[in-house]
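Just passing along the structure, written as structure tokens.
Every protein chain of the complex appears in place save one, which is left out.
Naming follows writing order (A and B), and every chain is counted from residue 1.
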Amino acid sequence: MAAKTLTIDGKQITAEEGATVLQVAREAGVNIPTLCHLEGVYDVGACRLCLVEVAGVAKLLPACTTKVAEGMDIKTDSERLRKYRRMTLELLFAERNHVCAVCVSNGHCELQTLAYSQGMEHVRYDYTFPKWNVDTTHRLFGMDHNRCVLCSRCVRVCWHIEGAGTKNVSGRGSLSKIITDLNQPWGQAASCTECGKCVMACPTGALFNKGVTVGEMERDRDKLEFIVTAREKKQWIAE
Amino acid sequence: MLHNDLLQIKEKELAGRKPFTLRCCMAAGCMSSDSKGVKQQLEQAVAEAGLQDQVEVRGVGCMKLCCQGPLVQADPTGVLYEKVSPQDAAPIIAALNGAQNNLAKSDPNAPFFAKQHSIVLANSGIIDPERIESYIAADGYLALHEVLNEMTPKDVVEAMVKSGLRGRGGAGFPTGLKWGTVAKSAGAKKYVICNADEGDPGAFMDRSVLESDPHAVLEGMAIAAYAVGADQGFMYVRAEYPLAISRLQIAIKQAKQMGLLGAGIFESPFNFNVDIRIGAGAFVCGEETALMASVEGKRGTPRPRPPFPAESGLFGCPTLLNNVETFANVAPIYRKGAEWFAGIGTEKSKGTKVFALAGKIKNTGLIEVPMGTPMRTIVEDMGGGAPDGGKIKAVQTGGPSGGCIPSQHLDTPVDYESLGKLGSIMGSGGMIVMDETTGMVDVARFFMEFCMEESCGKCIPCRAGTVQMHNILDKILQRKATARDLAKLEELCDMVKNTSLCGLGQTAPNPTLSTLRFFRNEYEELLQPDKFGPRGTDAATAQPTAATQ
Partner (left out) sequence: MKIRLATVWLGGCSGCHMSFLDLDEFLIDLADAVDLVYSPVVDVKDYPENVDLCLIEGAVCNEDNLEILHKIRARTKVLVSFGDCAVTGNVPAMRNQFGIDNAENVLQRAYVENAQNNPSVPKADGIVPQLLANVVPVHEVVHVEYFLPGCPPPAARIKSLVAQLLAGTAPKQEGEQLKFG
């Protein structure tokens, strides 16, 4: 693999060809905020929080899907990017019913953490207060669409790590919705293996273990990483 | 099939022509006003008059002046009947022998027709789109023959570069450059896709081309496939175009039967098949990466580029994607030469552009004009201006991704750069004329609503940003918004434009931005005084210290 040299926020960095800007930045200790990114599954560039400025490129590029190139000069933390990130978060909070105070993920929520770490102290847009239901038909898990940010992490782990293909996205625009099987109640989704990877992957309180109450929903991402690492390194294949 | 066979078909077709022809428009617009009934009555009237040897009644594609349909044109006299009903059949037949009638007629020499320059629409309204012989008689498939026999794929790409053709889907990317990139991409399997997911409100150019001259598009695709090294093509058509789909099916079947599609075309080693894929009505599937996902059978959502389709497209293979009108330009370019094509239009925008004229204008329909034609020529001379003596206020191009060009800029030449300078885009060819009765904030809200409903929901700025922008536009129209809301709207426009994943979101603010640029007063007139903060405190400096009292 050829090495590429590039600059991130003024730091000279050497990276392997094929690596993404996000990977390289994190290895170098530069924190780029992300929401739809999840270690172990492919990236979709949907949340737009990891957008960075690259000198000589007119458009902002998502760090998660942009491959490093020789001589790249990247800025990850300009005033403009900070403003766009705050706005993106404000739009998310106004979009569904994110009530941190009564959420199972309060204190362990990536959306909540992003909001304060990006300095979002209030939402300037009108809250839309849509009416979404909560699916508690599954034996073990629940899905609260009010707290969903449509990052599609659950869909990706379900298809590409578990291989069950239970979760999917239906509808479009602000009416997009995570569904199980052909939009059946989760409890009736025959393809669900009850592996719980979607619950582990969820950044907010949208997917939760039944029985948890406010602030109790902590997620164990190590399990996902364990599986992915084992698969990539073929640890489970006998010599 | 060889060159000679093509010529024989052409000769036979021409030899079979009768002294008189009645061309009856069978495109979707006229068919919705019963042109099918008109055609049947004409055929019956011919039979009743015993003129079967003298008169051919030919179903043809779009005859362009859609607002006056159903249209019937008589050859060789050129008399163009408008708003024809089935009862008019007898007098129309009688008139072939010189009889007078007082049926409504359009002047085929009026500016609407006279100022057109037909390349893409050359066969439209002339040939029978359901008979391949009719296309061959108009020199169809000759270009493909020449390309396969006389040129290397490299020559074909070079000629395309020389022609200066740019993508007619809206963005205007140089076609030759795109072909060259796909041709150079490594890969045993490559694809050619024709984007016929025309979705802009008010745009119907691509539908008309497919309904009127489907073989031209297929021939263009085959030439492109040869140039880039593909052997499989897909035609992605929206389900709302059933007539276009059925004519394409007929055309593909006929071309296959004649060996003009399939294996060993013109007895060369070149193989090319075309299959149709039908879209389910999502606007976003006109975006190339979403379109490819849809062809693959997945949810039609865009993905970040790079990788570009030219490197990794359909099923991960190098893929060439062009729009219907782009492909329709291809065969004429090879038939008449790249220099001929490059001689039409302006320095940077070559050839012609088809527009669908709609809205508050006298003559609605299809027009094809050389690039660089002033917009005034199109809307005033050809379009006949606003109806009922109204005054044109603005012209909208580019649909939900474009902008409004105000009347003071009507002398702008229609080319990619000039429209871009005015904050609009060429777009795929929708041209919606607005008169003084149109409220520009309404227009902005209409397009924002469209984008909001058509957003695929994948990326946050487009999914949630369009909702908030629409909300603010709504508030402005309800006279509930303040200058603060307007500032929020402008900030959101900037953000959604710069952060959205695909073209839909990146251009969704354009109609709002362009109406703000030229008609800001219409927004400001609707704003209410800001009742927030009667003390007028400035948030950044407000301090409660006693000293400031």
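A few remarks follow.
As a working rule, a residue touches a chain if its C-beta (ideal position, glycine included) is under 8 Å from a C-beta of that chain, and two chains touch if they have at least 3 such contacts.
All values derive from a computational prediction rather than experimental measurement.
Of the candidate positions A:106, A:136, A:191 or A:209, contact with the hidden chain is made by A:106. Of the candidate positions A:18, A:71 or A:130, contact with the unshown chain belongs to A:130. For subunit A, the residues touching the absent chain in the complete assembly are 93, 97, 99-103, 106-107, 112, 115-117, 119-124, 126-127, 129-131, 146, 215.
Rule of thumb we're sticking to: only the chains that are shown with their structure count from here on.
Computed from the mean C-alpha positions, the centre of subunit A lies at a distance of 38 Å from the centre of subunit B. Put simply, subunit B touches subunit A in their complex at residues 282, 284, 299, 303-304, 306, 452-461, 463-468, 471, 488, 491-492, 495, 498-501. On the side of subunit A, the complex with subunit B involves touching residues 44-48, 51, 59-60, 62, 65-67, 83-84, 87-88, 91-92, 94-95, 124-126, 128, 149-150, 152, 168-169, 171-176.
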